[in-house]
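Following: one structure in structure tokens, then a few remarks.
Missing here is one protein chain; the remaining ones are kept as they sit in the complex.
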Amino acid sequence: RETVCIFGTGDFGRALGHKLIQSGYPVVYGSRTTQISNLIPKDAEVLGHAEAAQKAAIIIIAIQRQHYNFLTPLAEVLRGKVLVDISNNLKLNQYPESNAEYLSQLLPGSKVVKAFNTVSAWALQSGTLDASRQVFVCGDDVEAKQMVMNIVRALGLTPLDKGSLLAAQEIENYPLQLFPMWKFPIILSFGLAAFFFFYCLVLDVIYTYIYEKNNFSFFIAITIPNRVFPVMALILLALVYLPGIFAAIIQLYRGTKYRRFPDWLDKWMLCRKQLGLIALAFASLHAVFTLVAPLRAFVSWRTSKTIISQALNNKTEPLNHTNAWLSDSYLALGILGYFLFVLLGITSLPSVSNNVNWREFRFVQSKLGYLALIFCTAHTLVYGGKWFLSPSAYKWYLPNIYILSLIVPCAVLVVKFVLIFPCVDKPLTQIRQGWE
Amino acid sequence: RETVCIFGTGDFGRALGHKLIQSGYPVVYGSRTTQISNLIPKDAEVLGHAEAAQKAAIIIIAIQRQHYNFLTPLAEVLRGKVLVDISNNLKLNQYPESNAEYLSQLLPGSKVVKAFNTVSAWALQSGTLDASRQVFVCGDDVEAKQMVMNIVRALGLTPLDKGSLLAAQEIENYPLQLFPMWKFPIILSFGLAAFFFFYCLVLDVIYTYIYEKNNFSFFIAITIPNRVFPVMALILLALVYLPGIFAAIIQLYRGTKYRRFPDWLDKWMLCRKQLGLIALAFASLHAVFTLVAPLRAFVSWRTSKTIISQALNNKTEPLNHTNAWLSDSYLALGILGYFLFVLLGITSLPSVSNNVNWREFRFVQSKLGYLALIFCTAHTLVYGGKWFLSPSAYKWYLPNIYILSLIVPCAVLVVKFVLIFPCVDKPLTQIRQGWE
Partner (left out) sequence: RETVCIFGTGDFGRALGHKLIQSGYPVVYGSRTTQISNLIPKDAEVLGHAEAAQKAAIIIIAIQRQHYNFLTPLAEVLRGKVLVDISNNLKLNQYPESNAEYLSQLLPGSKVVKAFNTVSAWALQSGTLDASRQVFVCGDDVEAKQMVMNIVRALGLTPLDKGSLLAAQEIENYPLQLFPMWKFPIILSFGLAAFFFFYCLVLDVIYTYIYEKNNFSFFIAITIPNRVFPVMALILLALVYLPGIFAAIIQLYRGTKYRRFPDWLDKWMLCRKQLGLIALAFASLHAVFTLVAPLRAFVSWRTSKTIISQALNNKTEPLNHTNAWLSDSYLALGILGYFLFVLLGITSLPSVSNNVNWREFRFVQSKLGYLALIFCTAHTLVYGGKWFLSPSAYKWYLPNIYILSLIVPCAVLVVKFVLIFPCVDKPLTQIRQGWE
């Protein structure tokens, strides 16, 4: 294999050198000090920059951007060579041009390729490449890029060609991002959850405190979260399916699919996966918070109070069949809804979704997803139905939150029901198949 | 990069064009109307078909098969060019020959490559390539195929070479399939579950109604499902390990592994993964249905009735140690069995199974799988053991379903136990290692 030269014997330079030698590449370092420390891989040579550069066709620049100007005197030696820029910045869009483009401007005679910046030195050396097996590569020279991609592959990493050096900015921004697609869904759900939390606090704790003189402040720990979480889950789940409804209506109204959706709708459609997963997280919390109920001191106290008062009154109530039916069926509906929900979550794991075809994916995500929405809505309806008209659900004239939570899902289900009528579905299908 | 030509400015043509331009390919469209709409990617040229074709070596035909005949007049221009057929059909095996072969017959002078048909236009454009990162490629000309595969890779997708154009039929059928491997296991489990449901309905609801005049119809929601689900889980789990037993017996009997298994056994062995995952789904439902028990109106009513009657009788029963032992141990066994079950599920996630070697995979799937079967069977035995001989388990002379459910797992475990005796295991191992 051809010799690879690395400029810089820092963390990244050494880690990469180690890996390259393991994969059978001879490595030569270009460094300011040619003393060989015991951290530098054994089989590697350490030379001055110019000498080292002459020994190889590919030079990896494992040095911070700030020091790039020391390379200008070497321009002659580096002419025609492939320079691999692996540098990262500390902030998004820190410099007007990307580091790789800057390097290319400094040394117009060399072929600059951006690569390896997503790989962590520590991960590379220790072999725990958990979050960085994918290496984005870009560059203007196709052959240079190919050479670098071969090295990437030989190291057991997966190269991903991102096109010309223009893509370097994006590639340099990538490792600085923190869940960009999750930002809006998370803000939305935190906002909504905070609102519902205070809403419940007012109705369940403050109202009770004022009118019934009962201090139920400990409801903050479990009771209120377990009202907010399921409500959030239900609303977010409905919000996942709402944009599809809007899209259908817009397409029907316009009579064509060949027009862009409004921007907000496009963005919304792109964060449905994230919304759905957050909904799943809320639903999981709801499930576990519900299941611990019998362990709560408050619940056992309430249960024993009821039983004791019955015992003291010397009467055993007969089984209320309606109640038994209602309680069993809302529990069963909730469990089935949650089951489908988890199924949706499992199929959105990248490795699973990569192993199903588009039709299967849409079957689970769209058909079973709607089924999950139906079950969850029915669960809430059956649970709360009997109190819909009872005044206790309207303290201070404010409806209970599960009543609020039902608005969006019911609306989605009703409109969807209209949309699958043949007389609406047929033109829609035609529009989506491209007939105009 | 080389120019790519796309025929057809429809959904797919535009989506692909966008992506290609992003990846640095110049794109030229061949269209019936050369008007540039604002949906077409900005940097792309739109020309007539013939003109466009002349500008590129690769032409992607983003047009439905029905319109392919408009290409025949262009045969001369397309001679020697690579034509990429991306079309799909609406039904499995809709036409006698595949679209790609049809195209190749229409234009014998061109090199037809099948590709991209598994990718959805919408996913391509929006970047949410959830279910379609894998692109199957086939074609008779190796170089043409290589060119197309390079494009596929440049778009960030993974090409998978499927051989000659004969594979096109299969590739065109792929996106139309809906979980073919799951069909039989799902039908089997639905059938069995329905049978057990009615069996329980008869014994738990109808029998009680007739003889005890109690209307327990609400058992349909939770009680009966929670008897059917675990029974299904246990039987399906046993059915996963049964074919391995049959295989061993057949191999022992024949004294050689160099003969094909009967067809039914082969098929059965291939759907063990699916059977196992369905069993896991049933077991998960059983676990959650069990855990909600204390929340059921019926259960709290029954509990308080028992307590009140004790209180009214002024006696507190002492702790029944046998009962405590039995109840604790069947619960513990069930949980441990379920834990191993989930472990089996996790290792069957494609990304996990790809990161373990064959020995590790078989250790989990075969050794821990049998352990799970042992735990689950023991769980059922300990739970039901004390009623085995009680007449209440044989209403209308029909055994309770957990008795039925134990037949297959116990049989599997007993035969497996025989098979691991050295005197049986040694010849079997020899046979499997190829000694005859």
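Note that the chains take the letters A and B in the order they are written out, and that residue 1 is the start of every chain.
Everything that follows uses one rule, which is that a residue touches a chain if its C-beta (ideal position, glycine included) is under 8 Å from a C-beta of that chain, and two chains touch if they have at least 3 such contacts.
Everything quoted here is computed from the prediction, not taken from an experiment.
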From A:311, A:331, A:378 or A:431, residue that would touch the chain that is not displayed: A:311
Touching the absent chain when the full complex is considered, from A:70, A:195, A:218 or A:396: A:218
Touching residue (missing chain; options A:134, A:164, A:208 or A:323): A:134
Absent-chain interface as seen on subunit B, which is shown: 142, 160-164, 257-260, 266, 269-270, 273, 287, 290-291, 293-294, 303, 306-307, 310-311, 314, 316-317, 319-321, 323-329, 331-332, 335, 338-339, 342, 348-363, 434
Contacts of subunit A with the absent chain, listed as residue ranges: 1, 10-11, 22-24, 37, 39, 118-120, 123, 126-128, 130-134, 153-154, 156, 174-179, 215, 217-218, 221-223, 225, 281, 284-285, 288-289, 291-292, 294-298, 300-301, 304-305, 307-309, 311-312, 349-352, 354
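Here, only the chains that are shown with their structure count from here on.
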Geometric centre distance via CA averages, subunit B-subunit A, whole Å: 24
